[in-house]
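Notes for the one structure printed next.
The complex appears here without one of its protein chains, the remainder shown in place.
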Amino acid sequence: MSTVMLLFYMLSAVTLGTAFLAIYSKNPIHSAIWLVVSFFSIAGHYLLLNAQFLALVHIIVYSGAIMILFLFTIMLMNLNSDGEKKKPIVPLVLAGVLLVVVAGILVTIFMNAQPESLQYAATGKDFQSIKVLGKVLLDKEGFMVPFEFASILLLIAMIGAVLLSKKENTSK
Amino acid sequence: MDAIYILGILLVGAMLTYTVGDKWASKVALLFSLVAFGFTVCLGHCLTEERNLIWSWIESPSIHFALKIDGLAVAMLLLTTALIPLIIYSTFGKQVKNAKAFFALILLMAFAMSGTFLAADGILYYIFWELSLIPIYFIALLWGNGDLEERKKAVIKFFIYTFAGSLFMLAAFIYLYSKAGSLLIADLYALDLTGEEQCWIFAAFFLAYAIKIPLIPFHTWQANVYQKAPTVGTMLLSGIMLKMGLYSVIRWQLPIAPDASKEWMPFLLYLGIAGVIYGSIVAIRQKDLKKLLAYSSLAHVGLIAAGVYSLTFDGIQGAVLQMLAHGLVVVGLFFAAEVIHRRFETRKIDEMGGIRQQAPKFTSLFMILVLASVGLPLTFNFVGEFTVLYSLSQIDIIYAVLGGLTIILGAYYMLKMFQNVMLGETNAKPFADITMHEGVLLGIIAGAIFFFGLHAKCITDFITPSIQNILTHIN
Amino acid sequence: MNVLIAIAGLGVLVLVLEIINLRKVIIPLSILGLFGVLGMICCQMGKTEDTFNNMIVKDSFGSAFSILLVSLTILLLGLSHEFYRNHRTKISDFVSIKLFLLSGCIAMVTFGNFAMFFLGIEILSIALYVLAASERLNLRSNEAGMKYFLLGAFASGILLFGITLIYGATGSFDLETITAIVQSGEAEEWLNIGVVMIAIGMLFKIAAAPFHFWAPDVYEGSPALTTALMSTLAKVTAIAAFFKIWSALSYDLPLVTICIIVGVAMLSMTIGNIMALKQANVKRMLAFSGISHAGFMLMAFLNTETAASSLFYYAAAYATAGIAAFAVIIYVARDKGHEDLALFNGLGKTHPLLAVILTCALFSMAGIPVFAGFFAKLMLFNQSFTGGYIALVIVAVVNSIISVGYYFKLIIAMFTNESNEERTGKPFMIYAVAVVALLLNLALGLYPNITGCLGL
Amino acid sequence: MENVLEIIGIQNYILLSALMFSIGIFGVLYRRNAIIMFMSIEIMLNAVNLLLVAFSTYHQDAQGQVFVFFSMAVAAAEVAVGLAILVSIFRNVGSIDIDELKNLKG
Partner (left out) sequence: MNQTLALILIIAPLIGFLINIFVGKKVNEKLSGSIGTLAILISFIGTIILFLDLNSNHQAMTVKLFDWIGTERFTIAFSFQFDELSVLWLMFVTGIGTLIHMYSISYMHGDENFHKFFAYLNLFIFFMITLVTGSNLLIMFIGWEGVGLCSYLLIGFWHKNQAYNDAAKKAFIMNRIGDLGLLIGIFILGALYSTVDFEGLKTAMEGGEGSYWISIAAICLFIGACGKSAQIPLYTWLPDAMAGPTPVSALIHAATMVTAGIFMITRLHFLFDLAPEVQNIIAIVGGVTSLVAATIGLFQNDIKKVLAYSTVSQLGLMFLALGFGAYEIAVFHVITHAFFKACLFLGSGSVIHAMHGEQDMRRMGGLKNVMKITYITFLISSLAISGIPPFSGFFSKDEILMTAFHNNTALWVIGSLASIMTAFYMFRLLYLTFFNKFRGTDEQKHHLHESPALITFPLIILAILATVGGLIAFPGKSWLNAYLAPLLHDGPQHAHHLGTTEYILMAVAVVGGLIGIVLAYMKFKQKNTVPVEDDQMQGVAKLVYNKYYVDEMYDATIVKPVNVLSKFFRDKIEVLLSSIVFGFASLTGGLGTIGRKLQNGSIGLYLFAFVIGICTILALMFIAK
C-alpha cells in the first residue's frame, strides 16, 4: 500500500469519523468543533488532489466563515447539551436503519456503475492552478455569467437575512 | 337561418339579461328565448337537407367548431327553445331573488344545451355538455328549496356524479382522437374500431349517458336534486337535460360503437325496462310530489332508452318522439307541482287534497297532464310510447310486455297521486284557481300535447332522414 | 441574457429607490419595468445574442416560459401593494426579492449550463425561504420557513449530488454538450444516477409525492402572497426546468423510469386530491390541489418530444387560475391570520365579482370547459393516450372527479352560507389582478393555439 | 506531482463521498436540533464538493473546481438565511428543537 493510499484512508477515516461525531455529539459546540475537524480533513483531500487554491478557499469559507456563523449562533442562543431532550430510541433505530439502507444503496449502485475502463489519463495539462481557475471562472468564455449571478444569490441572502431580523417600524 | 345565430342569441341574451337588472331580467330573457324559438322554427322550416358548419378552432389537437344541423338536432333544438320560454314564463307572477343572475343562468343553460344538440365535434360537444352542468348546478344550489345542508349534499352529488360520468366520455373521445386524428362526427362515424375498442368506448360513453339520462342504478342523484332544485331547475333538468343524454346515445354512442351496441343490446334493453318497472314501483309510495314525478321520469326515460338501444328505426324514432313528449309533459307536471306549492307551501302529498273542488280549471289541466303522462291515446306521449313499445315487440315480445307494464304501473301511481293531491274532501287550506299566467302556460302545454298527439307525423317526417342516416352508420 | 440583466437591474433599482425615499413609486415602477422586460423578450424572440459560453440559451421554450413567468410576476407585484400595506417599510425588500427571484426563475428556464441552473434554483429557493418566513413575529410563518428551508436545503444537496454525477459522467456542465454525449452513448454510468437525483430534487421542488410533505405546511404557514408565488411562479419554474433537463437527459434511462414517472404522477394526483378533500384551510387545500396538479403535469414527461407545448399550456392555465384564486383569497383573508373556509361564507352575496372569479378559477383547476384548465388536461390526456398510458389517464380522470369535491366545497361555501364577516374597501388592484388573471385564463381557453404562436 | 487519482482511483472517492453523504442524511434524520441538522446538510454539501473536485481531477478539467465555488457560495447563502430563520424561531419559541414546530399539520 502506497503512502498516498494510506494518506487517503487516514484522511477518509478522519473525515467520516468526525462527520459522524459532529452529528452524534450531544453538545452543539462539540458538534461544531468536530465539523471543523471534518472540514479540515476534506481540505486535506483537496490538497491530496493537488487543488491547493480550493483547499485554501474551503478552509476560509467553511471553517472560517460558516462554522463561525454556526458557533456564533449557538452561543447567541446559549445552547448547551441540556438543550436537547433525551432522544427516544425509535428515531435512532429508524435513522440507523435508513443510514444503512441509504449507504448500502448508494454503495451498491456506485459499485454497479463502475466505468468499464478506469484508465485515468493524466495529460499533464495544468487545469487547477489559480491562473487557470481564474480564467475559467471570470472569462467571458468561462463562468462569468454564473459568477455574476452568484452575486444576486448573495444579495438575496443578505436582503433576506436583514428582512428576517429587521425590527419593523410599524408607523408608516 | 343558421343555427349559429340561435346559439348567439341565447348567449347574448344571457349577458343582456344579466346587465339589464333584476326588474327587467325576466322580460328580456323571455324575449330572447322567444326570438330563439322563432329562429328555430324558421330553421326547421327551411331545413331541407342535413347541413354541416365547420370552422377550425384549435390546430393541435385538431378541434373544430362544427355544427351539424339535421332533423334530429333541430327537433331537439326545437324542444329546447320551445321549453325555455315556457320555463321562463313559469316564473311570471312570482318573485325571484337575484333575478338577473337567475334568468341569465337559464339562458346560459339553454345556450349550452342547444350547443350540445348541435355540436358535431367531440370536444365542442363535450364542452357544451359540461357547460350545461354549471348553470343548473347554481340554479339548484342557490334558488333551491329545503334544508340547505341536504341541498348542498344533493346538488354536489349530482354535479360530481354527472361530471364523473362525462369525464369517462372525455377519455373515450381522447382515445378516439388518437385513432382518428380528428373528432369531427363524420370522421368518427367513419372510424373502423375493433370489437374490443368499441366495447371500451361504448362503456365510457355509457357511463356518461347512463348517469345523465339516468338509467338505473345510476339514478340516485335524480330524485333528490329534483326535489331540492327550484321548479325551474327541475324543469330544465327533466325537460331538456335528460334528453341530452338520450340524444347523445343516438348521435354519438350508437354510430361510433355500432358493434358493441349490438352486442350489448339485450342487456341495455333489460336495463331500460328495469328502469321502467323500478321507477314506477318506487314512485308508488313517494310522499313528495316532486320526487314522485322524478321517479316517473326515471320510468319514462327508461322506456325511451330501451327504444334508443333497440337499434331499430321505430325504436329510435319513437324515442325521439317520446323525448319531445316527455319534455313537454314533465315540464307541465312540475309546473303543476309548483302551482300547488305556491298555494299550499308544501310538496308533501299527504298534506294536499281537495283541490278539485276549489280549482276546477287547474284540475282539468292537471288531469290532462297526468293522462298524457300515462300515455293516453291522442296525447303526444302515446305516439312515442306506442312506437317504442312496438319496436321492442319487434325484437322480442317479452320486452314489449315488460316495458308495457309502464301502462299499468304508470296509471297506478299517477292516478293515485292525482287522487291524493287533487280529489277528496275540500282541504282546509284555501286553493285559489290558477292565475292567467299559470293558465296560459299549462294551456299551451296541453294544447301542444294534443296537437302533436294528432300530428306527430309532421315531426316524424322531419326526423326520419337523419335517423335513417344514423341507422346506416349503425348497420 | 439582457433579460436577466434587466430584471436584476430592476431589483437593484428598487433598493436604490428605497434609499432615495421614493417608496411610493417602487411597485408601479417595477411593474412598468417588467412590462418593459416583457416587451424585450417578445422583441428579441428569434434574434440571436451572445450566449456567454452557452450559459443562457435562447429557444422558444425559454422565451415562452419567460413570458409566462414575467407576466405572473407582474400580477403578483400587482397584489403586493395591497398585501404589504402594513409593511410599508419593508416593501422594497419584498419587491426586490421578488424581482431577484424572478431572475432566478428566468435563469432556470433558459439555462444552458448547470451552474446557471443551480444558482437559479438556489436563488429561487433562498428567496422563497425568506419570503415564507418573512412574517418574523408570526410563528406559523417561521415554522413554514424553517420546514421549507430544512427540506429545501436537503433537496438542494441531492440536486447538487446529481449535477456532480452528471459532471463526473460527462466532464461538462454544459447542457448541449452533455446531451450530445448522452446521445452518443459515451457517458459513464453515473449519468443516470445523476439524472435520477436531479429528478428527485426537482420532484421535491414541484411537490410531487412522496416528496410533497412540505408543501401543505409551507403553503399554509407562509404569507398568502408568498403562497401564491410558490404555487404559481415557483411551481411553473420548477416544472419547466425539470422538463428542460428531463428532455435533454432522459434518453438513456432504463424502462422502469417510465413506471416510476407514471407511479409518481398517479401518487401525486391521488394523494393531493384525497388529502385536499378534508382540508378546512383554503391555502392548504390549494397546496394539495397543487400537488395533484404536479401529478398531472408529470404526464407531460412521458412524451418529451412533443409535450412542451402541453406542459406550457397546462402551467399557464394552472398559474393564471391560481393567481386569480389567490387574489381573492388574499382579499378575503387579509388581517384575519388564517384562511379558513368559513371566511368565504357568503362571499357570493357580499362580493359577487370576487366570488365569480374564484369560482371560475376553481372551475379552471377542476378542468371544466371553457376555461383553460380543461384544454390543458385535454392536451395532456390526449398525449398520454397517444403514448399508450391508458391506466394513467384513467387515474387522472378519477382524480379529476375527486378534485371537484373540494373545489366545490369552497364554491358552495361562497354562494350558500351566510356571511359572517365584515369587509370594507374594494381594493382596485386586487380586483384588477383577479380579473386580468381570469381573462388571461379564459383567453387561453378560447384560443389554445397560443402555444403554437410562441413557437412551442 | 503525479496525479494521485492514478493511485487512489475515482471509485474510492465516489464511495467516500457517498458514505459521507449518507452520514449527512443520517444526521438530518436523526437529530432534532435544527443547528445540527444544518450541519448535516453542510456535510452533505461537502461530500458533493469533494466529489466535484475528484471528478475535476478525473476529467483534468477546471470546471468542477469552479463549480465548487458556486456550491460554497450557495452553502454560505443558505446558512445565512437558515440561521436567520432559526434565530427568529428561537426568539418566538425559545427552542430550536424542530419537534416543537408542529403547528402546521393535517
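In this document, chain identifiers A, B, C and D correspond to the written order of the chains, with residue numbering beginning at 1 in each.
Throughout what follows, a residue touches a chain if its C-beta (ideal position, glycine included) is under 8 Å from a C-beta of that chain, and two chains touch if they have at least 3 such contacts.
Remember, it's a predicted structure, so these values are computed and weren't measured experimentally.
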Neighbours of the unshown chain, displayed set only, are A, B, C, D
For the chain that's not shown, point to the residue among B:96, B:265 or B:423 touching it. B:423
Which of C:276, C:299, C:319 or C:395 touches the missing chain? It is C:276
Residue of C:26, C:77, C:123 or C:150 in touch with the missing chain, whole complex considered: C:150
Listed in rising order, the chain C residues that touch the chain left out are 146-147, 150-151, 154-155, 158, 192-193, 196, 200, 204, 210-211, 213-214, 216-217, 253-254, 256-257, 259-260, 271, 273-279, 402, 405
For chain B, residues touching the missing partner are 157, 160-161, 216-217, 219-221, 223, 278, 281-286, 312-314, 317, 354, 356-357, 360, 364, 371, 376-378, 383, 386-387, 389-391, 393-394, 397, 400-401, 404-405, 407-409, 411-412, 415-416, 419, 422-426, 454-457, 460-461, 464
Note that chain A touches the chain not displayed via residues 91, 94, 98, 101-102, 105-106, 108-109, 112-113
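Criterion: only the chains that are shown with their structure count from here on.
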Higher-contact pair (C-beta pairs counted), C-D versus A-D: A-D
Distance between chain centroids, defined by C-alpha means - chain A, chain D (Å): 5
Rounded to the nearest whole Å, what is the centre-to-centre distance of chain B and chain D, using the mean of the C-alpha atoms as each centre? 66
Separation of chain A from chain C, taking each centre as the mean of its C-alpha atoms, in whole Å: 30
Which residue numbers or ranges of chain B touch two or more of the other chains? none
Listing for chain C: what residues touch at least two other chains? 115, 119, 122, 126, 129-130, 133, 136, 145, 190
What residues of chain D sit close enough to touch chain A in their complex? 1-12, 14-16, 18-27, 29-33, 35-36, 38-40, 42-43, 46, 49-50, 53-54, 56-58, 60-63, 65-66, 68-70, 72-81, 83-88, 90, 95-97
For a test of understanding, state which residues of chain D touch chain C in their complex under the given definition. 10, 14, 21, 24-25, 28, 34, 37-38, 41, 44-45, 47-48, 51-52, 54-55, 58-59, 61, 63-64, 66-67, 70-71, 74, 77-78, 81-82, 84-86, 88-89, 92-93, 98, 101, 103-106
What part of chain C is in contact with chain D in the complex they form? 114-115, 118-119, 122, 126, 129-130, 133, 136-137, 139-140, 142-147, 149-150, 153-154, 156-157, 160-161, 163-165, 167-168, 171-173, 190, 216-218, 220-221, 279, 284
